[in-house]
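Encoded as C-alpha cells, here's the structure I'll be asking about.
The other protein chains are all here in position, but one chain of the complex has been omitted.
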Amino acid sequence: MNMDQPLLKATKIDKIFPGVVALDKVDFTLKAGEVHALLGENGAGKSTLIKCLTGAYHRDGGDILLNGETISPRDTLDAQGLGIGTVYQEVNLLGNLTVAENMMIGRQPKKWGMVQTKQMNRQTKEILNQYGLDIDVAQLLSTYSVAIQQIIAIARAVDLSGKVLILDEPTASLDAKEVQMLFGVIRKLKQKNIGIIFISHFLDQVFEISDTITVLRNGRLIESVTTVDISSIDLVTMMLGYELGEETKLKEHDGVERETLVEFCNFGHKQLIEPFYLAIGKGEVVGFAGLLGSGRTETAETLFGVTPHDSGSATFKNENINLSSPRAAIANGFGFCPEDRKTDGIIADLSVRENIILALQAQRGWANPLPKSEQDEICKKYIKALDIRPTDAEKPIRLLSGGNQQKVILARWLATNPEFLILDEPTRGIDVGAHAEIIRLIENLCEDGMSLLVISSELDELVAYSHRIIVVRDHEHIAELVGSEITTNNIVEAIAADLNVDNGQYELKGVIS
Amino acid sequence: MNSLKRYAPQLTTLAIVLLLNYLVFPDFFKIEIANGKLYGTLIDVLNRGAPVALLCVGMTLVIATKGIDLSVGAVMAICGAVAASTVDSGGGVFMALSLALLAGLICGVWNGLLVSVLNIQPIIATLILMVAGRGIAQLITEGAILTFNDEGLIFVGSGSIFSIPMPILIWIAVGIIVTFIVRRTALGMLIESIGINQRASTFSGVNARVLLILVYMVSGLCAALAGTIAAADIRGADANNAGLWLELDAILAVVVGGTSLLGGRFTLIGSLIGAMIIQSINTGILLSGFPPEFNLIIKAAIIVIILVIQSPALQSKYIEYRDRREAEKPPADKENAS
Amino acid sequence: GFSQIGSESGWRAAETTITLQQAKDRGIDLKFADAQQKQENQIKALRSFIAQGVDAIFVAPVVATGWDSVLKEVKEAGIPVILLDRTIDSSDDLYLTAVTSDFIYEGSVAGKWLVDAVDGKECSVVELQGTTGSAPAIERKEGFEQGLAGSNVSIIRSQTADFTRTKGKEVMESFLKAEGGGKNICALYAHNDDMAVGAIQAIKEAGLKPGSDILVVSIDAVPDIFKAMMAGEANATVELTPNMAGPAFDALDAFLKDGTLPPKWIQSESRLYTKDDDLQAIYDQKKDLGY
Partner (left out) sequence: MMKSRYLPLIATCLIFVLAYALCYWQFPNMLSTRVVGNLLTDNAFLGIAAVGMTFVILSGGIDLSIGSVIAFTGVFIAVVLKETSLHPLVVFGLVLVITAIFGGIMGAIIHYLEMPPFVVTLAGMFLARGIAFVISTDSVPVKHEFYTFLQDSFYRLPGGGRITVIGAAMLVVFFVGIIIAHRTRFGTNVFALGGGIPTSKLMGVPVAKTTIGIYAISGFLAGLAGITFSLYTSAGYSLAAVGVELDAIAAVVIGGALLTGGSGFIAGTLIGVLIMGLIQTYIIFDGTLSSWWTKIVIGILLFAFILMQKGLLLAASAQKK
C-alpha cells in the first residue's frame, strides 16, 4: 500500500434535501494518523457530510475511496464493517439497553449462540475504565447523564474504528477533565495510524488536537489548511465569511446592590440536591459551575418544578410561590432552557414557528391563540436576532442542524419574556458567531432587568457574563464567587479544593490562546 | 389548491375506490329524491359511514396525542342503550340525547383519567372499558334489543333536513365544528406537541394532563353521538352488536386519512375522507354480489393497495425521483443556451 | 353447570333467562358461565366445572367440532352432559342427550312456506345470512335451498349481515339499490328476525311496502317480528324455542332418579307462525322473556 495514499478520500459529494442543497460538490481527504478538524457554522453541512460518509444518508453524488478502493456504505452497519466508527452529534445510543449492550451490540461475545453477559459486562467495564469511568455497566443507559452517555458513545466508536474514527461534537457536553482524557485517547489512536475526523465549535480544542482543518460554509468546501498555518482570527473569518467583531470583553463586575427577585430558602430534594440558599437579584446573572454530574442540572430542574423540591420554600418578589410543576414555575415568570434538547427541548415534527411560540401559547391557554401575524412577527424577530438558519419558520425543527435547534429553544423562552430564566448549557453546539451573539444577548437581557441562572461547562464563558458564580460539587453548593473573585482559576480551585486527586488532571486548557 | 395537494393521496384513493364501485355497479352515482329524502348508493355511503366518521373525529385527536381509544365501540353501545332506555321510560328526545352525551362524556373522562393521571398505557386503559363497557350496555338493556318508537329519537337516525339524511348532517357538522375549534384555537398545536414529545411539552408549560383528558372526552362524546345514531337508525339499542369492532374501522380510517399512529401531526379532514374510503369499500363489497366468504379478502386486498399507494417510503422515493429530474433539467437548459 | 355461548342476540338472552328461571323453579343451584362467543372459554368452563365437581353440565356449544377431548374428561369424571340448542360432531356416547332444533329443518320450513305463498309464480329472493361460518347460517341457508328445490323461487343475492339489525338494514339497502330499487325483489329471507326487522326498515325507507311488495320470512320468532307481522310488514317466522332447558331438565331428572336414558336427540319444535295465528297473544306471552 502506498503510504502517501490518503486513507479516506471523498470527492464531489452532493447531498440535496427538499429545498436545501446541504452539500455541494464537497471534497475531503483524510490521511492515516491525522486528526482532521471539520469546521463551519451551524448548518454548514458538517454532520451531513459525515452521515454521507458513513452511509447514514444516501449521497446524491460523488465518490468515496477508502485505502484507494471505492466504497459505498449502504448503512452504518456497512461502515462499521469497513472500520469506520462514528459518534453522531446527538447521542445516538439506546437508553433502554444496558451500558454493556450499547457498547457491544452486534458483536456480543457468544457461546453456542448465547450471549455471554458476564463476559460482555467485563469487557465493557475494561473499555470504560480506560476512560476513567467506573460505572455499573449492567444498568440501563438511560440512568446515566448525557455526559456519561457521550463518553460511552465515544468509547464505543473508538472500539469500532479500525481505520477511521469520526467524532461529531463529542465534547459538547464534556468538561475540561473529560476533554483532556478524550484527547489522550485520540493521541493514542493517532499513533496507531487511525484517521480521525473531529467536529467542534471549540476553537481552542481544535487548535490543540488537530493537524488539518477543513472549513465548510453553506454546504461548500471553503478550504483545507494545516492547523499550524492559520490563526484563529483567520479561521473564524473563513467560517463566517466575515470578520467577527470585538471578542466579548470581560464584564467589569459592578458590585451594584440589586433588589432580590427570587429567593430560595433551604431548597432541596432528598436524592438530587442538598438543601441550599440562593437569592438572585433583578438583572443579575448567576453562573453555576461544577464538574459533570455535580448536580447543576438537578438544581435547575428542582428550581423549575420538573422534580418538585421536597424541602424549603421559594419567594418571588418577597411573596411565597408554588414551584410544584413547570406550569407553576412558568406562571411565576420562570423560564427554563433544558440541557438535553433532543428529549426535553424540541418538538421534532412541529415547525420552527410552533416551537418558538409553544411556551408563550401554553402560558396564554389554548382558547386564546396567538394571532398568526403576531406569531410571524415573533419568529421573524428571533430568527434574525439569533441568526437561525434556514430562515424558513415553517420547516419542521427536526430538519435543522443541531446548533440551530438550540437557538430555537432559546427563542422559545425569550418569547415568553420571563423575569427569571434558567439556561442549562445554552451554548452547547453553537458556532463561534452565534456564540458571541448569545453572550451579547445574555448581557442585554440582564441589562433589561431579566435575571438569569446559567449553567455552563465553558468556564471562560461563565466568567464573561456572570455577576456571581456558584460552584456545585457532589450535589451540594460548596462555594460562591463574587465580583473580582470570578476567574477561571478560582473556579477550578474551588471545584478541586480538598479533592485529593493529583492536580494535573484538573488543569484546564481554558481561554483561546 | 394547497390543501387539495395535501389531501392528494387520500382523495386519489377515494376516487379509485369510488371508480371501482362504479365498475361493479354502474348506478353508483345515481341520486334521486325518494320520500322527501336524497336516495342513492352514494348517499348510503355518506349515511352508513356516519358512525365511523364520528368515531374518527375523536379517534384522530386521541391518536394525535400518541394514544388510542379501543373503547369507542363499547361506548357507542352504552350511549345507544342510555338513549333508548330514556325514551323507553318516557323521557323526550332531548333528554335522551343529553343523557347519552353525558354517558359518553363520563366514559371519556374515565379513559382520560386512567391515561393521564394513573399513567396507564392507552391501549390497555381503554381495553378495560372496551370489555366492561359492553357489559354495562347489556346491563342497561338486559341483553335484549331495546326497541322504541319515539319519533324524535328516530328522526336523529333516519330523518332528514332539506332532504339530507340526519346522520350525514351530524357527522359533517361535528367534523366542521371540531376542526374549527381545534384549528382556530391553539388546541391543535398543543395536542400535537404532546403527541410528539410530552416531556418537552410539559417543560414548556403545556398542561398535558388536562389536554389528555380533554381528547378522550371528545372521543367519548363522538362515540355517544355515533351510538345514538346507530340506535336511532334501527329504532332499538342493540347492546350486543352496536359498534362491535367499529374501533378498528375508525383507527384504520384515521391511518388511511394520513395521521400517524405514532402521534403528532393530525388531519381531521383526512380522517373523514378515510372514513368515507372505508365505507365505500364496505358498500362496494355489498353491491358487488360476491359470496360473503370473500368479503374479508377483498377488504384486505384493497387496504394493502391503499397503503402501498400512501406508503411514505414510496412517496419519498417518488419525490426524490421528481426532484432529481428537476435538478437535472437546469443544466440541460444551460447547455442549450450556450 | 351451564356453559352458555354468550349474549350475542335477544334470542340468546331469552334462552339464558328461561334456563335460569327453570333452574330456580326446580330448586337447582345452577353455575352459569358466559363464554363470550369463544369455544376456548367454553372448554375452560367445562374443565372448571369438573374441578368444582358439579352434578351435571349443560352446554350450548358455540361450534359443532372440537369437543371430544374435553367431553372425554367430563365423562371420566362421571358427570352427565346435555347439549342445548346445537349438536356436536362427537360420538354420541359422550353426552346424555341433545335438546336442539334442526337448523336445516327450520330453513326448509321457511323455504316451503315461501314456495306455497308465491304459489308457483316466479320469485327472486334476497337472502340475509347470519355470521359467515356459523352453524345456523350455513344450515339455514342449506335448508332454505332444500325447501325451494324444484320451485320457481330462486335466490338472486345473498350476503352476510352478521345476525344484526344494523347490518340487516345496511345490506338490505344495498340489495335494493342493486336490484333496480327493489323492483326485482319479490321476497326476503333472513336467517334471523333481527336482520329482518332491520331490513324491513330499509324497505320502508326505499318507499316499498314490506309484507306485500316484498315478502318477508325469517327464523327465530322473537317478539319484535310479531309486532311487524301484526303491522303486516312481515309474513312468516319459524320459531326457535328458547326453552331448551325445560326438556333438558326433565331428561336429567329422569336420568338421575332411576337411570332412564333419554333419546339421543330431543328435537324442539320448529313452529311456523304466519298472520293466521293469534299474533297479539303470542307477542304478549313472549315479550317478558328477556328477548
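Points to keep in mind about this one:
The letters A, B and C name the chains in turn, as written, and every chain counts its residues from 1.
Everything below uses one rule, namely that a contact is a pair of C-beta atoms (placed from the backbone, for glycine too) under 8 Å apart; a residue touches a chain by one contact, two chains touch by 3 or more.
Everything quoted here is computed from the prediction, not taken from an experiment.
Of the chains displayed, those contacted by the omitted chain across the entire assembly are A, B, C. Taking the complete complex into account, B:135 is the one of B:91, B:135 or B:152 that touches the chain left out.
Residue-level contact of chain C with the missing chain is found at 1, 4, 6-7, 13, 16, 30-34, 36-41, 43-45, 47-53, 63-69, 89, 131-135, 138.
For chain B, the residues touching the absent chain in the complete assembly are 70, 118-121, 123-124, 127-139, 142-143, 239, 248, 251-252, 255-256, 260-262, 293-301, 303-304, 307-308, 311-314. Hidden from this view is one chain, which touches chain A at 56, 75-77, 79-80, 86, 88, 92-97, 101-102, 105-106, 108, 110, 113-115, 117, 138-140, 270-271.
In this text, only the chains that are shown with their structure count from here on.
Averaged Cα coordinates give chain B a centre that lies 34 Å from the centre of chain C. Our note on geometry: chain A versus chain C, Cα centroid distance of 71 Å, whole angstroms. Centre to centre, using the average C-alpha position, chain A and chain B are separated by 44 Å. Counting only residues that touch two or more partner chains, chain C has none. Contact residues of chain B toward chain C in the complex are 25, 27, 34-35, 37, 39-41, 44, 48, 138, 142-145, 147, 158, 230, 233-236, 238, 240-242, 244, 283, 286-287, 289, 291-293, 295.
Residues of chain A touching chain B in their complex: 16, 18, 60, 304, 306, 325-327, 330, 336, 338, 343-350, 354, 358-359, 361-370, 412. On chain B, the positions that touch chain A within their shared complex are 184-187, 189-190, 192-193, 196-197, 199-207, 211, 264-265, 319, 323-324, 327.
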